[in-house]
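A protein chain is absent from this complex, but the other protein chains hold their places.
== chain A ==
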Amino acid sequence: MLQCIFLISDSGEVMLEKQLTGHRVDRSICAWFWDQSISQGDSFKLLPVIASPTHYLFQIVRDGITLLACSQVEMPPLMAIEFLCRVADVLSDYLGGLNEDLVKDNFIIVYELLDEMIDNGFPLTTEPSILREMIAPPNLVSKMLSVVTGNASNVSDTLPSGAGSCVPWRPTDPKYSSNEVYVDLVEEMDAIVNRDGELVKCEIYGEVQMNSQLSGFPDLTLSFANPSILEDMRFHPCVRFRPWESHQVLSFVPPDGEFKLMSYRVKKLKNTPVYVKPQITSDSGTCRISVLVGIRSDPGKTIESITLSFQLPYCVSSADLSSNHGTVTILSNKTCTWTIGRIPKDKTPCLSGTLVLETGLERLHVFPTFKIGFKIMGIALSGLRIEKLDLQTIPPRLYKGFRAQTRAGEFDVRL
């Protein structure tokens, strides 16, 4: 089981250590870790499981903060990683983000949360809604209160009622004056367009996100009009397996507040909403590049915040890029971002310019990959449709809301 968790800032400083068992882990392990990651570069920083001379290390990096967990014995590595991810989620939820200052400013809360989330190296309470009842998230009121009175406890002294029940994700009896439940289909399009301009892979990764504010003990059923298109799925623990197995209906008692009900994947889509047509010619040390972006198949809603970003190859010494629409920025690490926004009616956005190669190189032999970003509100590109959402007992003043949106996930266009 896990023995210790360290939070390390992006400059290598150990911000926080939490020993979990009697087998203390000296923080010199962090020094070893940091030396290694400096000497071995990024590929080490991205290695989630590391066998150090004394410990096995599990690491995840979130917004520059490295969460490092140590163990000396065999344990499922995915358990450690999933747990660290959960910690990072909870922390960023509590602190409204995750960075060095936020962690240091709220280190007491971080300690209290860690203490509650893991006991003796084994996860204890990880359900966000229950944690919220045990340890109050910092908010403006409590901050002001602590300024005025000098004292404000954020540790609840009663056990959340849900912590022991057979629906551990739900507080026993929440009360709302108006009962509301919102279902959001949030989809991400993963696509790969290869260098020949061919769509190699195009699929949708989607999540059914819900925000439930229902009193009492509601029992919900959500059904889709076309569940057969779903290739893979994963469910929140609240979803009962049997109804899904028998007739593909989601039946569940929801947690309180926001949560992810399920995630799914729809494969083998035929079309992407936008097209990107890059062209590049290189000759005697300079390249001419032009990229056209346009709408391929109109989804019926406006496509917003289209962006295109790519890493200039290392052998490019300077770049001069301009566009007829939107803005182009090139950062010092050679990341180039073209922010298009919406596509204008009258023209096709075009990025063009020249790249100067380093001396000695005639032609470009490596090519960047464009990462595309976009967002479409009000539509789920997978075509998944929610048929109905039923409550077993309908409370008074029930409001149900449905929304959908699609954005680009891992959308690569190779030049």
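Things worth noting here:
What we mean here is this: a residue touches a chain if its C-beta (ideal position, glycine included) is under 8 Å from a C-beta of that chain, and two chains touch if they have at least 3 such contacts; residues count from 1.
Operating definition for what follows: contacts and distances are computed from a predicted model.
For the chain of the complex excluded from view, the name given in UniProt is "AP-3 complex subunit beta" [choices: "Eukaryotic translation initiation factor 3 subunit H", "Trafficking protein particle complex subunit", "AP-3 complex subunit beta" or "Phosphatidylinositol glycan anchor biosynthesis class U protein"].
Interface note: of A:D35, A:D105 or A:D320, the residue touching the hidden chain in the full complex is A:D105. The residue touching the chain not shown here, chosen from A:D190, A:E258, A:E304 or A:D390, is A:D190. One chain of the complex is left out; on chain A, the residues touching it are 1, 11, 13-17, 19, 21-23, 27, 42-43, 46-49, 51, 56, 58-60, 71-79, 81-85, 100-101, 104-109, 111-112, 115, 119-120, 122-124, 126, 134, 138, 142-147, 149-151, 153-159, 161, 163-168, 172-173, 175, 190, 192, 194-196, 200-201, 205, 216-217, 231-237, 241, 244-245, 260, 263, 265, 311, 313-315, 358, 360-362, 365-369, 371, 410, 412, 414.
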